[in-house]
Structures are given as C-alpha cells and as structure tokens.
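With one protein chain withheld, the remaining protein chains of the complex are depicted in position.
Here is chain A:
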Amino acid sequence: MLQDTLRRYLSDKYDTKTRNTIIDSDKGFSPEIWAELAELGVIGALFTEEQGGFGGKGFDLSTVFEELGRAGVVEPFLDTAVLGGGLIAALGNDEQQALIEDLIGGGLQLALAHGEPVARYDLSRVETTAKESGGQIVLNGRKSVVVNAEAADHLIVSARESGDVADADGISLFLVPAGTSGLTLRGYPMFAGGHAAEVTLDNVTLPASARLGTAGKGLAALTDVIARANVALAAESLGAMETAVELTRDYLMTRKQFGRPIGTFQALAHRYSDLLIEMEQARSAVINGAGHLEDDPAERDLHGASMRNLIGRVGRLVAEESIQMHGGIAMTKEYELAHIAKRIVMTDHRFGDTDYHLERFIELSAA
C-alpha cells in the first residue's frame, strides 16, 4: 500500500530536475518534500506501534528505502529516522521519547555523530570523551562526516566514559541540542547529494539527563540501529540499481548506432542479462537481510554482513556497467543515471564497505 503511494508520489514529484535543484540548494534537501513524505507515513512506517509508528520491522524498512532509492531521494530519512529516531526510541527516557511523535510528524531532524577521523568503519573506536562531574557532562572530541548535522535539531553524540579507545564497553550516547555552546559544525555537500559536517566538541557541557540509556553501554544500541541502517542502505541501493538497469534497458532499445539499436549487439545484450541475473541475487540478499533483522544479533549480523557484501559487489557492477553501456550521455550531470550511480557507489562508504563486510562475514560465520 505505502509502497504504491510512495512510488506514485515520487514519480510525480521527484523528477531529475527537481531533485538536482534540491541537491544544489543551500540545505541540500527539501523541507516541503520532507513534510509531504512524513504526511504520507514514510517516517511512521519505520517505527513500531509501541514506538508510535505502524511498522518498524525489517521488511518495512526495506520497502520504504527501496522506493527512496529508486527515485534517488536525498532527504535524510536514514539519519533522522532510522539512526537518530531509532536510538531515541530504544534508549530514551519519557521526556526524550516524546521527541518521537514530533519526528514521525516530520517536525524534527536528527543526526548521529559517531564516526571519527581515524575510526573508519570500526564501531567501537571512540576517542571523544565524556567526563561527568557535579551532575554535568563535558564532551570533547571530533566527529567526522556527520550526515545531516547542520539541519539536525539534536545530534546524538557517542563519547567514551571509560575504557580504551577501541573497547566495546564505556561508550555512552548523548542528546546534544543544536547550538549548544562548544559545538562547531563545518558543513559541506556530499558527492551523492545531501549534506554532512565535521563536528568539533570543545567542552560541550550538558546536564546528566542528556545521556541516552545507561552510562558506558551505548554500543549495543548503536549496533542495533546500525544493523537496521544496513538493511535500509542495502534496500536503497537495490532500488537505485533497479532504476539504473531500467534506464539501461530503455537506452539499449532506443539508442541506435550502425543503423540498429545498440541492445542488438550481443556484446551488450549479454552484459545487460548479467546485470539482471545479479539483480536477482541482490534482491534475495536484501530479503535475507531484512527477514533476519529481528533475529538474535549473531544471526542478524551474519545476514547483514552477507547482504552488504553482495550489494556492494553488485552495486559497483551495476553502476559501472550501466554507465558504460550508455556511453557519454551517462557521464552528464543532468542524466538521471549519473545521480543514481553515485548513490549506489556511495552507499559503500557508510557503515562499512564491501571488504569490511566480507571480513565481518568471515568472522561471524567462523564463530
């Protein structure tokens, strides 16, 4: 149901030109589109009934994100809803939980400030520190490529309260309101649309009530929402690949060289078929990942790693082959495939690339 509505809405309202104008705008996303999609229930679908939504399971995530990916949507649903909203819903006290209603209604933006300059994809590597004294918490450190930071009403910042830089234990999460003194953002656009920022925390002082969940126990919740983000990212990439392959098919059938449609050259026809074959694999990988999202963490993460590795491999193939089979036209910014290919490839830089997930898979399947 939502899938059809969403697909129709996006195909009516989110064409290449509109989207490219949004990408080049100061904010990097459209508050109007955000509000209308919230109205359609896109955000609500990402939360369970207990949380105030009407979905929230693996297949709800994959359905929504596949459609967003298909249209190359750059609005920050992953950051605000899956990551930020997911953490508040999982850990928040009553007062913090109250934010979820506003969020589902489209009235709130969030960002997860977790990654750090040398952390790469390691979730437990946190050098940013949190020191508590006299009922106050002081944060110091630097967070890198914080997607949606400038637009966010609150940042969810991870910081270490105890242990060594790479320890699983000792990481806490804090809800930091935008504009808090000591918080500096250096914003910039991203390659595949949307904005991010380098975030510096210089004696950012918060009341102890800003902590989300139990002190030092933040990693488990982070791992949970990132498992959900991985399903969302993989589904988004799958949707984008569908568009890439459809555009390629249409082009192969209409573009003529040497007096015939280029799709009649067997060299291209076979490669197009290979894309379709790999797309079936990709679809199944997303189904596996989404279907195991509610399993226990070991099982969930094994399927998550397998999904992201496969999607990463097929994604690169689809992006590169689609461009190649189009020729020059796909190299132009105005052509839909250019943006779609960038979305697909850039997915590989969030929460682990193809190699990272391969290693995760090896580790988890040996366990």
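As a convention for this text, a residue touches a chain if its C-beta (ideal position, glycine included) is under 8 Å from a C-beta of that chain, and two chains touch if they have at least 3 such contacts; residues count from 1.
Please note the rule applied: contacts and distances are computed from a predicted model.
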Exercise. The complex lacks one chain in this depiction; which UniProt name from "Spermidine/putrescine transport system permease protein", "Polar amino acid ABC transporter, inner membrane subunit", "Pimeloyl-CoA dehydrogenase large subunit" or "Ion-translocating oxidoreductase complex subunit C" does that chain carry?
Worked result: "Pimeloyl-CoA dehydrogenase large subunit"
For this session: With the full complex in mind, choose from A:196, A:247 or A:364 the residue touching the hidden chain.
Result: A:196
Problem set entry | From A:40, A:145, A:215 or A:287, residue that would touch the chain that is not displayed | A:145
For this session: Can you work out which residue in A:15, A:49, A:280 or A:334 touches the chain that's missing from view?
Result: A:334
For this session: Considering the whole complex rather than only what is displayed, give the residues of chain A touching the chain that is not shown.
Result: 115, 117-118, 120-122, 125, 144-145, 147, 166, 186, 188-192, 196, 198, 256-259, 265, 267-268, 316, 320, 323-324, 327-328, 330-334, 338-339, 341-342, 345-346, 348-350, 353-355, 358-359
